[in-house]
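Can you keep this structure in mind? I'll have questions shortly.
Every protein chain but one is kept in place in this view of the complex.
Letters are used for the chains, namely A, B and C, taken in the order the chains are written, and counting of residues starts over at 1 for each.
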Amino acid sequence: MLITYLGPAGTFTEAALRTIPEAQQPGAELRAEPTVIAALDAVRSGEATCGFVPFENSVEGAVTSTLDELASGSLLQIRREVLLPIRFALLVRPGTSLADIATVSGHPHAQPQCRGWLKANLPQATWRASASNSDAAREVAAGTTDAALAGAFAAPMYGLDVLVDGVQDRNDAVTRFVLVTAAGIGPAYTGADRTTLVAFEMDDHPGALLEMLTEFAVRGVNLTRLESRPTGEGLGRYCFSIDCEGHIDEERVGDVLKALHRLCADVRFLGSYPRADGTPPTVRRGTGDDDFLEADGWLSRLRKGDLGG
Amino acid sequence: MLITYLGPAGTFTEAALRTIPEAQQPGAELRAEPTVIAALDAVRSGEATCGFVPFENSVEGAVTSTLDELASGSLLQIRREVLLPIRFALLVRPGTSLADIATVSGHPHAQPQCRGWLKANLPQATWRASASNSDAAREVAAGTTDAALAGAFAAPMYGLDVLVDGVQDRNDAVTRFVLVTAAGIGPAYTGADRTTLVAFEMDDHPGALLEMLTEFAVRGVNLTRLESRPTGEGLGRYCFSIDCEGHIDEERVGDVLKALHRLCADVRFLGSYPRADGTPPTVRRGTGDDDFLEADGWLSRLRKGDLGG
Amino acid sequence: MLITYLGPAGTFTEAALRTIPEAQQPGAELRAEPTVIAALDAVRSGEATCGFVPFENSVEGAVTSTLDELASGSLLQIRREVLLPIRFALLVRPGTSLADIATVSGHPHAQPQCRGWLKANLPQATWRASASNSDAAREVAAGTTDAALAGAFAAPMYGLDVLVDGVQDRNDAVTRFVLVTAAGIGPAYTGADRTTLVAFEMDDHPGALLEMLTEFAVRGVNLTRLESRPTGEGLGRYCFSIDCEGHIDEERVGDVLKALHRLCADVRFLGSYPRADGTPPTVRRGTGDDDFLEADGWLSRLRKGDLGG
Partner (left out) sequence: MLITYLGPAGTFTEAALRTIPEAQQPGAELRAEPTVIAALDAVRSGEATCGFVPFENSVEGAVTSTLDELASGSLLQIRREVLLPIRFALLVRPGTSLADIATVSGHPHAQPQCRGWLKANLPQATWRASASNSDAAREVAAGTTDAALAGAFAAPMYGLDVLVDGVQDRNDAVTRFVLVTAAGIGPAYTGADRTTLVAFEMDDHPGALLEMLTEFAVRGVNLTRLESRPTGEGLGRYCFSIDCEGHIDEERVGDVLKALHRLCADVRFLGSYPRADGTPPTVRRGTGDDDFLEADGWLSRLRKGDLGG
């Protein structure tokens, strides 16, 4: 079983991937790809069984390349999410001290997450963006730059030392990753699930988002993430990438999906899967599965003239 | 076939009843009852097949006794509505002139509908409320009062003359009547239907009505009448008597009913029946039967893993 | 000071009126009028200082003649409300026993409030509607009918006996009365106030009521009563008679009024006055007077370029 992921090796993505059972199965092959697109295209072509990519970060926000890739092209399905706390280390060549560091590199997202520490401890150092944290480490090993922001786990891969660990400004930063496969039957309902979808406005009418949110609200389904993304049709034309509580097999979630399907130009269902944090939804009175099924039965009886009178 | 109606004979209710096919069938017996309750109780007991009662008036508003009777007790079902333009005549004993009239009587609802005419033409006359317009005519015949406001058709019943016809202030006043039967299979969908229901709030929470109206709005179902009625549980506790466009067999109407059933303490369905004015509903994009059925099929496919991808 | 009220004397209206300070002032003259219209017209003409009329009943609902009179004609203002628990007695001529009673009379609203008791105790008696409970008592005294449903306080006025007291089916029935004056400065804010208004839809668009309710909801102002009343322009054309929590001098209430004024064809403000039950409103976070005033100040500063930056 081939699992492709956003590489290179030695990044947080690989660290997150190694925590999941699919990656630990005998015979699982993990292959780093240079881009999110490449990682997902391998799944689309059937070459890989699964793809593993970052989805959003609590500091930097959505990984837009992931959102956009999932929102277009042949349909993929999210089957699992992983939350990884983000802890940065300052990696250097052996023998380097803080005073020796003139240049620091890392993924563009690494810098804002360590900005405070850098300002306080390396005020003189110049920032150099790299394609990934792992690339930054390799550049340090090659002598191009003096220090890299990366996970401590990347140090041995490049013969580097961890000069300081935990240099991120916030200790609660977390990145969410998703495991995707070809579309098909998804994971079963667990009681603490999340559903991801993309909704495309029927046309550019100003109240479209309000209408969509109302469809969720009247059925008591809470959103956990909402991103507007341009459709490419011009400024002001958006689709909405949405996570909500619950599973497609739940009546209230299915009912929201149907309403959006009627309301929107297109709804792309990207999967229902267990929440990594195990948080069950709060089900408001009147919106449980029993309530929906009971209402279905009631209407059927009414339509048959069995009015209970 | 016995049809009971709110009597006595000679009122607008009887005039409206005589316009419908059920009343014109061979063997149809029409029986005046003293109250709405009595007319409907005869249906509930099985003695009568149908009951015919006033429902609302464009000047005076809802006939609350009808609303309240339909909202409680064993379930009845509206099968037909009738709209009757209201035209009042001033009935007098033969030989009476306007100058002779010291007292005018009629149903309490008659007076406000003719107030302007009375003020202009009979400023000196005293108003005397009667239990019905027909009773008022009988009282004139008996010499108790001098003139009655009633339909011109009541004059011959009591040996009276029509002194002036068309004394109502508005020529567009109309009263709506309903024909009810025991609950069962109702009239079929015609494309221009109305649905009547009573919704009882789950509890006294301030936003209940807003929530109910939102359930209609998101499915594009327009209300044509909304009355709050006390539940008798104290001031501020209401149920809502509602007419909306459409037929229970329409998906969007059924979907609203199901949502209200989940949301409310109780929903009493009082029937879907052809609109007397023949006005078809405006079906907003995404809320037609096709849209609902298509969304049902789409969700079923999604749940089976057929994601079209 | 003349106070007119809906007569005749001996009804619940008079009983309620006698509880208020205005009626107990030295020199206050109370005058019964035959109709709500007459009671209010005396105020409009300047003849009376105040009018006192029933407004709604927890069993029978709104007193539509009061709603309609306040909604049209020259503007009047509610300055006080009174809640009176409704307790019916069965009044008879001295010497009458239950077995002697063939006819029972009362105001049309009395019968449904005592229906259960009548069915259980006087199943054979015929109901006769009267113009008022007091008229019913007078008719008993005159021998026209055998028993009257009225307040026990009416018995001595007509030389009748209270055969049974407390014959109402519900002990929590209550009627709400209002004291109105010519429009002007109203009662001051007390912290537990109610505001009454009538909103006329801009035109017959189906979502008008939903829009109005949304204006209340976004400012956290709870409605305590909503009645739709026909405007007389035809079935389906309504105005809305509304009570809400709070006082016009409160920012959130004023803000709702302004929004309705923009949204509606007309808004008729009928007064802010102390709630008879003394219940203070629940003020949601962000909707207190302080919040509104703070926001006003903030916007003013922003507009002057004082952005706090």
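Assume contacts are C-beta pairs under 8 Å (C-beta built on N, C-alpha and C of every residue); 3 or more make two chains touch, one makes a residue touch a chain.
Computed from a predicted structure; not experimentally measured.
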Displayed chains contacting the withheld chain: A, C
Option touching the unshown chain, where A:28, A:131 or A:162 are the choices: A:131
Out of C:22, C:161, C:211 or C:233, only one touches the absent chain, namely C:211
From the list A:9, A:83 or A:98, pick the residue that touches the absent chain. A:83
In the whole complex, not just what's shown, which of A:123, A:236 or A:278 touches the removed chain? A:236
Residues of chain A in contact with the chain that isn't shown? 34-35, 56-61, 64-65, 68, 83, 112, 127, 129, 131, 170, 172-174, 176, 206-207, 209-210, 213-214, 217, 222-230, 232-238
Need a quick check: the contact residues on chain C for the chain that isn't drawn. 74-77, 182-186, 202, 211, 214-215, 218, 248-249, 254, 257-259, 261-263, 269, 285-287, 291-292, 294-296, 298-299, 302-305, 307-309
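Quick note on the criterion: only the chains that are shown with their structure count from here on.
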Chain adjacency by touch: line, ring, star, complete or other shape? line
Per the centroid of Cα atoms for each chain, what is the distance between chain B and chain C, given in Å? 25
What whole-number Å value describes the gap between the mean CA coordinates of chain A and chain B? 56
Counting only residues that touch at least two other chains, what does the list for chain C look like? none
